[in-house]
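The next block holds one structure in the form of structure tokens; read it before the comments.
One protein chain is absent from this view; the other protein chains keep their places.
Order of writing sets the labels: A and B. Residues in every chain begin at 1.
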Amino acid sequence: MRIGVVTFPGSLDDRDAARAVRLAGAEAVSLWHGDADLHGVDAVVLPGGFSYGDYLRCGAIARFAPVMGPLVDAANGGLPVLGICNGFQVLCESHLLPGALVRNDHRTFVCRDQPLSIERTDTPWTSAYAPGERVVVPLKNGEGGFVADERTLDELEGEGRVVARYVGKNPNGSYRAIAGISNAAGNVVGLMPHPEHAIEPLFGPDPRSGTGGLDGLRFFTSVVEGLVSA
Amino acid sequence: MGRVVVEVMLKPEILDPQGQAVLNALPRLGFDGFSLVRQGKRFELSVDGEVTDEVLARVREAAATLLSNPVIEDVVAVERVG
Partner (left out) sequence: MQQALVTADIEQPWAALGLKPDEYQRIREILGRRPTSSELAMYSVMWSEHCSYKSSKVHLRQFGEKTTDAMREKLMVGIGENAGVVDIGDGWAVTFKVESHNHPSYVEPYQGAATGVGGIVRDIMSMGARPIAILDPLRFGAIDHPDTRRVLPGIVAGVGGYGNCLGLPNIGGEVVFDPCYQGNPLVNALCVGSMRHEDIHLANATGAGNLVILFGAKTGGDGIGGVSVLASETFESTGPSKRPAVQVGDPFAEKVLIECCLDLFAAKVVEGIQDLGGAGLSCATSELASNGDGGMHVWLDRVPLRDITLSPEEILMSESQERMMAVVRPDQLDAFMAITDRWAVEATVVGEVTTTGRLVIEWRGETVVDVPPRTVAHDGPVYDRPMQRPATLDALQADAPTSDRLARPTTGEQLRATLLQLAGSPNLCSRAWVTDQYDRYVMGNTALSMPDDAGVVRVDETTGRGVAISTDCNSRFAALDPYAGAQLALAEAYRNVATAGATPLAVTDCLNFGSPEDPGVMWQFAQAVTGIADGCLQLGVPVTGGNVSLYNQTGTTAIYPTPVVGVLGVMDDVTRRTPSGWREAGQVVYLVGTTRDELGGSSWADVVHGHLGGLPPRVDLEAERVLAEILVACSRDGMVDAAHDLSDGGLATALAESCLRYGVGVRVWLDELCERDGIDPFLALFSESTARVIASVPRSEEVRFTDVCTARGVAHLRIGVVDEAAEPALDVQGLFTLPLAELRATHDATLPAAFA
């Protein structure tokens, strides 16, 4: 089981994502933004950070990195892809996912332990959660407000493509409190919060929350178990 | 209703990381031949009624004190439109 983690210049949570992949029982394969292929990996994580400084627009320059060509093709062919935070932004800029992520409505960066409800559990990244399960995962972003036009939002809701929603106070002004979505096929998931920061006891959110602060790990075990049984 | 457009640019000597990033990305997409990119800000201020010289003067003052940071930015245009 080999899961690729892409490093763009300015990626920050790439090593964290690789750690999560390892703790979930898979081999983490480091993919470089300049790579021409995906080294035959079974799934890909686009990690958080500030690729290319997030200049111009978040994810706008990363979208054109050489590795993104084969990645987009593979994603359209069904390869499981998880974009976290900046990775979500890259997926939106690449049009693998609809909508866009804009500056938080309160205009400041926010880092907090965020309650979420997992609304779609038939994606390769969320199959280990129970529908409607409430989890706590760190959220940290300056431009995490999910926006799309009404038609797209209705479509996402209608097709059950809202993967995760914020519970309680909306932390960034996302429309309909959307924290994560998937493509129509479900293999490509974008998520604003950071599950890779809730995978080890005492290095994540308040250990009294959810599964002892480990609520993020199942995003990674989901895909590993799915690939093993496939 | 009248409108005033204000354009603010980083002073030429100030580093513009955003423009630099765009400049580096352009040739990767085949847009060759550009030697410099600098990114600025555009503001549109609407007023009820006409844009008089007095309104323009007030916009100029607002542009110099609030819309721009004179330490690092220049107001390059204050124009009446529409």
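Here is the rule we go by: a contact is a pair of C-beta atoms (placed from the backbone, for glycine too) under 8 Å apart; a residue touches a chain by one contact, two chains touch by 3 or more.
A quick note: this is a predicted structure, and the numbers were derived from the prediction, not measured.
Participant: Touching the hidden chain in the complete assembly: which of B:Val4, B:Ala21 or B:Val78 does that?
Facilitator: In the complete complex, the chain left out is touched by residue B:Ala21.
Participant: Looking at the full complex, which residue from A:Ala36, A:Ala130 or A:Leu202 touches the chain that isn't shown here?
Facilitator: The single option touching the absent chain is A:Leu202.
Participant: Using the document's contact rule, name the residues of chain A that touch the chain not shown here.
Facilitator: Residues of chain A in contact with the hidden chain: 9-10, 12-13, 15-16, 19, 48-50, 52-55, 106, 108-112, 138, 140, 142, 194, 196-197, 199-204, 206, 208.
Participant: Residue-wise, where is chain B in contact with the chain that is not depicted?
Facilitator: Within chain B, the residues that touch the unshown chain are 12-15, 17, 20-21, 24, 69-72.
Everything that follows uses one rule, which is that only the chains that are shown with their structure count from here on.
Participant: Suppose each chain is reduced to the average of its Cα coordinates; what separation in Å results between chain A and chain B?
Facilitator: A distance of 35 Å separates the two centres.
Participant: Over in the complex, which chain A residues touch chain B? Could you list them?
Facilitator: 52-53, 55-56, 61, 64
Participant: Could you please specify the touching residues of chain B with respect to chain A in the complex?
Facilitator: 17-18, 20-22, 25, 28-29, 39
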